[in-house]
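There's a structure below that I have some questions on.
With one protein chain withheld, the remaining protein chains of the complex are depicted in position.
A, B and C are the chain letters, set down in written order, and residue numbers restart from 1 in every chain.
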């Protein structure tokens, strides 16, 4: 079973999506480590290390995604998690912005895949399974 | 009392605005000659001649204003009505177009004043009175 | 003098030969009845208006249909396909241009030429007669929804022949509803006769096993029309159509703005039409209803317009209309772009989806309003029948001539034009001046008392200025007009 860490980063309390991602990923055969809302970068990293996760799915809904995700990739690398796939989705910037530009910004920050508002977890399942060699 | 001819030009049956223009102009002290809907350019001209009108208010709501008003000024001039002020208003072209361009088109066709959709008769009263020296 | 009698086949066929000579496209081979019958029989089920309406009625769903029409076939197909795929339209129109509506096919031809030259539609609709059966068939084959001719044509005989022969399975209009609001000096007797022909054509196809839908035009002038008046016209046209053999009808009503009055109108429209059809022995006619989103002046602001469109959709859902004709955020400006038209459809379908499972409970206020409409309609229909000595066609002609029936703001000189409507304190449409309208004193007093309550509240007279304020109100996002 592939292990993935999920959670909502920063001072963000949006829990609905997190609970659904938890359920959907479990149903899809993942071992889900859910660190919940209001999680720090360190929370994600510790959870990934402890559970030997292959991927970290960061949710950011409340708008401060750019500030909260800054240097996250570097910290992952420093913690020996270079091989861990990094995903980010939800409403990751403040306001309706051109997604191409937002995606580039977060890819530059080291995220492997970046999802726009409205892209629910079910629509991302294929890609995640592909990346983790489950297909 | 100043006499004005009002009517709805072409194969246009929109009567609501026409009836209100009739009432509002009468209340404002005009002698109103109302030739109603489905009026031809000739209907307007004959009415203006017969009643010695000082202005012709053409309504076009249904969209074919450009085709129906073509050469109207020339015909007025030929009929000796050069001094008669020509107004056009309603929804005088097909669809939502930039009003500046539409106004220019109808001014080029010889209309003295051109009104956009939504400019009801009450808001035009001042200008009409001014043009006819009633203020 | 006109009679409400089914046209004999031979008389019909003789008239037909003459009608098809009015414009060159009338000579097309595709207009032979054999050819037309085979075309119509080949129309797939999902493009048959009556069938799709029946499914919706059975499922308690409200379908959406836009207005749309441009001069040239390719752009018209592009427009309808966009409204189908992006807008989600369940039924498709072709709104016919105003020149064609007045049988001015030459001016329609000018419009086609001008549109090619200017690279924009210079016509406010689709010139179906000029494009002929072949052109109309191209449109039907290019779309995936039933297609209907929507127009305002006192004499639509040639137009009806052409669109049906092209497989369009519904035709809107009627002898009264496409004369009084749509013409100036066409005798009511003539337009009723023209529409008896259009209905007889549908009756003919019915006899060949082809079920076509006919839709009298509900909203009339769309401007403060009291429900009892539009219902009476709708029922008269339904009966006239049934006599000619029409078996599938959609009767319509234009949004008034007062939710309870509108839901009451929608519910009574169906029950009264069905009742009168049965009363006159037409027991095998399917009745469906159409709710037209607000048909008066629209607010210029596009968000306000979308709000009004959404409110209309709430009412259609509550009143369980079989079909709803949508408006667009461009309504106050002009013929909409396909994008604006699709916006109106999307907003409408959103509401219908969210409301579809929700029943609209009865209430005292609703039943009271329904009872009033029923009483008013019964009196107007009785007077019409009475003055026609039992013949509805004669009755209609004479009722309008004497103002027993009278439509507010109508351009036609066949209409007495004495009636003056205005809104009561809640915003329901009432009658200020009855003229010679065939309604009893009780009803007149009821309207009067409701109107004076409003007049007192606004400390104003009940007069034409009150009506004018109400005509302007909704475009200023108000329901009850305020003194200027």
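The criterion applied here is as follows: contacts are C-beta pairs under 8 Å (C-beta built on N, C-alpha and C of every residue); 3 or more make two chains touch, one makes a residue touch a chain.
These numbers come from a predicted model, not from an experiment.
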Only these shown chains touch the missing one, namely A, C
Can you tell me which of C:76, C:211 or C:258 touches the chain that was removed from the display? C:258
Taking the full complex into account, find the residue in C:314, C:407, C:420 or C:451 that is in contact with the omitted chain. C:314
Looking at the whole complex, which of C:20, C:50, C:242 or C:480 touches the chain that is not displayed? C:480
Among C:353, C:402 or C:465, residue touching the chain not depicted: C:353
Absent-chain interface as seen on chain C, which is shown: 257-260, 299, 301, 303-304, 306-311, 313-314, 342-344, 346-351, 353-359, 361-366, 425-427, 474, 477-480
Can you list where chain A touches the absent chain? 10-16, 18-20, 23-24, 36-38, 62-64, 66-67, 91, 93-97, 117-118, 120, 122
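What we mean here is this: only the chains that are shown with their structure count from here on.
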On a C-alpha centroid basis, what's the spacing between chain A and chain B, in Å? 65
In whole angstrom, the CA-centroid distance of chain A from chain C equals 55
For chain A, residues that touch 2 or more chains besides their own: none
Residues of chain C engaged with two or more neighbouring chains: none
